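Reviewing the structure listed below.
With one protein chain held back, the other chains of the complex are shown just where they sit.
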Amino acid sequence: MFSMNNKISVRQLQILLIIDIFGTGVIILPRRAVEFAGQDGWIIVAILACLATGSAYLMSSVGRLFPSESFVRTASKLLSKPAGKALGLIFAAKLILNCALEIRMFGEIIRQTMLPNTPLAVVAGAAISISAYAASKGYEARARIAQIIFPIIFIPLIIVFILALRQIDMTNLLPVFVAKPADIFRGTLRMGSAFSCMELILIAHPFFANPEKARKGASSAILLVGALMLFITIITIAKFGPFDVSRQLWPVLEMMDMVEMPGSFIERQDALMLSFWILSNFAITNSCLFFSSILLKDVIEKGRHLPYICVSALITAAIALMITNAEQVYPIIDFLFLTLGLGFMVVLPILLLVVARIRKKGVIYEKQT
Amino acid sequence: MKSKLKLLFPIAFLFLASGCWDKVELESRGFVVSLGIDLGGGESPFRYSVSASLPSVNGMRDEASNDSSKTVKKADGPDISSALSLMGMSSSQKLYLGQARLVIFGAELLGDEERFKEAIDACERNHEIGRKIFVLSTKGKASDILEADIGEEPSAGIYIENYYRNASSSGTLKSHQGLSNIISDLRSGGNTLIPEVELKYTQGGDAYLELGGCAAVKGFKLAGFLDSKQTRGFEWVMGDARGAEVSVPFESGNEPLSVSSGRSKIRFQEIGGNLECNVDVKVRGSIAESGFSEESLYDASALSKRSVKYEEAIKQEILDCAKLLQEDFGADAYGFLDMLRKRSYSAYKRVEGEWEENFKKMKIIPNVTVDIISAGAIK
Partner (left out) sequence: MISSVLDENIRLVEEAFKDCGDFVKRKLPIGRNKDIWLYVAYMDMLVSRDTLEGQVLDHLMIFLWENPPREENLKEHLFETLKDGVTTADIQVSEDMGEIREAILSGDTVIFVDGCARAMLVSTKGWPSRGVSATDSEVVVQGSKDAFTESFRVNTTLVRRRIKDSKLKVKQFKVGKRTLTSVGLMYLEDVVRKDVLRDAESRIESIDIDAILDSGYIAQLIEDDWKSPFPQSQVTERPDKASAAILEGRIVVVVDNSPFVLIIPATMNTFFQASDDYYQNWEIMSFARLIRFAAGFMAASLPGLYIAIACFHPSMIPMLLIFKMAGARQAVPFPAVAEMLLMDLAFELLREAGIRLPGPIGHAIGIVGGLIIGQAAVEAGLVSPIVVIIVALSGMSSFAIPHVSLVAGFRLTKYLLLACSAVLGLFGFWMGALFTLIHLATLKSFGLPYLFPFVSGDINCYSDMKDTLFRVPLFAMKKRPIFANPSESVRIGPHDARVKE
């Protein structure tokens, strides 16, 4: 009776969102920011945070139209059945691709820093199989797992970064505001992929126990993640200086290794810090597998959830292993974000909301008539 | 059926976990504690000569045992990774750099721009080597330092690490060591200072390591060496001079000032088209010794007399160092260009192009104030 039948509370939703987005993208975030705008890169991150919050607001508004209907159904009702199914299919494909790219990047990090001789198939396969197992347990189970992982990831992270405050040189951020606006604009566009798992809000609304509070909860969660990313970016740039950051592959990891923790006897902290990234990546992969399988199930409308998870997992694994060079991942992620990501995060919600208003569909509008 | 399918995932995981690719037993690892990189010279056709010091495990484990031997491996190779793997071939253990504490660059290597760059890159790219590793330079060959039998501590790396942790003297660029700082400096200007270590022998023929002074690198190439005093001059400017002992001759002998803190503030000014740098140094210290004089050191005038002398001495040290860096080396190890960039972007843009010239022409004006906090327990 406590299980709430696969529905999650607002607090759980917030935790899930924060963990989903705060993933492998953050490790390279400062470097990309600096590549576009030098030491002013943090401005890009700040702008992104605001934009992402707005996008979250838009997406959860779409969810409010038909609170208990799935994404495919909602799109079908607003546009048309084939359009809804097509959208669902594209969305599922995007999620699977995203997941595969994340796994590839994550696998590369693990192999470089922890397990140099282990084949990628093993690392990726292990991560995918555990994530698929979690996804098969249902949405509420995922929320519970997230509630446990959340303090394990974030409390040490925050402690490390607060300790880092004393050891950084804030003058590395100077001179401020010398970057060209064009660079900042370009950076914002290309770096939006850091928030790329956010469109899950569109699919998740049938699982909310309190749909009315979901919008506010989701927006505030995204704002929090954005603020956290900004904080980390600023500290990393301040610690190393823009030139150094632009040359490091994974600046935040190096950052965590460099922070001196008083009383700590652990020599190389980066292996320890990686633990937190393992958990975070698990959360993202989990989400993507779960939601892509839900979408596929809604589109095909046959059978139970579990076989779709297997299918998603296998496809993800196949794609992840096909990419031979990890460097190829970043341009693909960018491209994916520029096209489908923006599409789902901005264009589609606006489109759906406009259509809902015109056709007077959706719970809110129907109440008005 | 559903629950059986769910078990598929853990079973898949089990299939994958069919071998340990990365497991290396502790005793089969050869822990390298110090690394030395020299230019491959003489008859060797190779470009690098890498030496590694591996302390003996038994010696480290059992302090009671007198087995303080270490193994020093040397290998020559066209690049550092080949040299390392060649080294690995001569050992039954797998060389592991994860516990490496020290990297020493020989002076010859520092003199070769291209190879120095390669060496630094190799250290940075190697994921086993951490970014907190100490980097030192030496006038001779790095392998000599590693091979020397130092009484106090078999391995140079551990010795240096303890030194930096315990000793508090200045002139050794204590706050500037670490691969990370050096790379930051090199990335933002190509100039840096690398602390120096020398192998010396006592009267009785025992070897010991002496730290002090540094090597000035300009444009990724060695420009010259600074001695202890000159390095201290650098440290005054950077505000790092805690623990310095400024010894000044006075009426009845030398009176050293024990510096407890030395903060510096750097201001740039443009006067008549020329760049000027004002370095305001605020020093606080206490008088460690006085020559048993009759004068009471708690008298304001006595203290002010001494302050003036100390200020003079410190100023001179700063100027000496500045002269060396500006005129002789032409290397902006202070990072003034970067500071300028942060503070006044327009000025930076103007001087950036011919910075070497501008740096040489720049006037460095030290303003030192010394506050004597205490003079000991005797009047």
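For reference, chains read A and B in written order, and residue numbers begin at 1 within each chain.
The rule is short, and it goes like this: contacts are C-beta pairs under 8 Å (C-beta built on N, C-alpha and C of every residue); 3 or more make two chains touch, one makes a residue touch a chain.
Only a predicted model underlies this, so the values are computations on that prediction, with no experimental measurement involved.
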item	value
Chains in view that touch the one left out, judged over the entire complex	A, B
Hidden partner chain, touching residue among A:M261, A:I278 or A:L336	A:I278
Of A:L120, A:I145 or A:L340, the residue in touch with the unshown chain	A:I145
Touch list for subunit B against the chain that is not drawn	3, 10, 13, 17-20, 22-27, 29, 31, 33, 55, 57-58, 60-62, 96, 98-99, 101, 128, 130, 158
Absent chain, residues of subunit A that touch it	1-3, 9, 11-12, 110, 114-115, 118, 122-123, 126-127, 130, 133-134, 137-138, 141, 143-145, 147-149, 265-269, 271-272, 274-275, 278-279, 282
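Criterion: only the chains that are shown with their structure count from here on.
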item	value
Subunit A and subunit B, separation of their C-alpha mean positions in angstrom	41
In the complex, subunit B residues that touch subunit A	2, 5-6, 8-10, 12-13, 16-17, 21-22, 98-99, 127, 130-132, 180, 183-184, 187-188, 338-339, 341-345
For the subunit A and subunit B complex, residues of the former touching the latter	112-119, 121-122, 125-126, 129-130, 132-133, 136-137, 171-172, 174-175, 178, 240-241, 243-244, 247, 254, 257-258, 267-268, 270, 304, 306-307, 310, 313
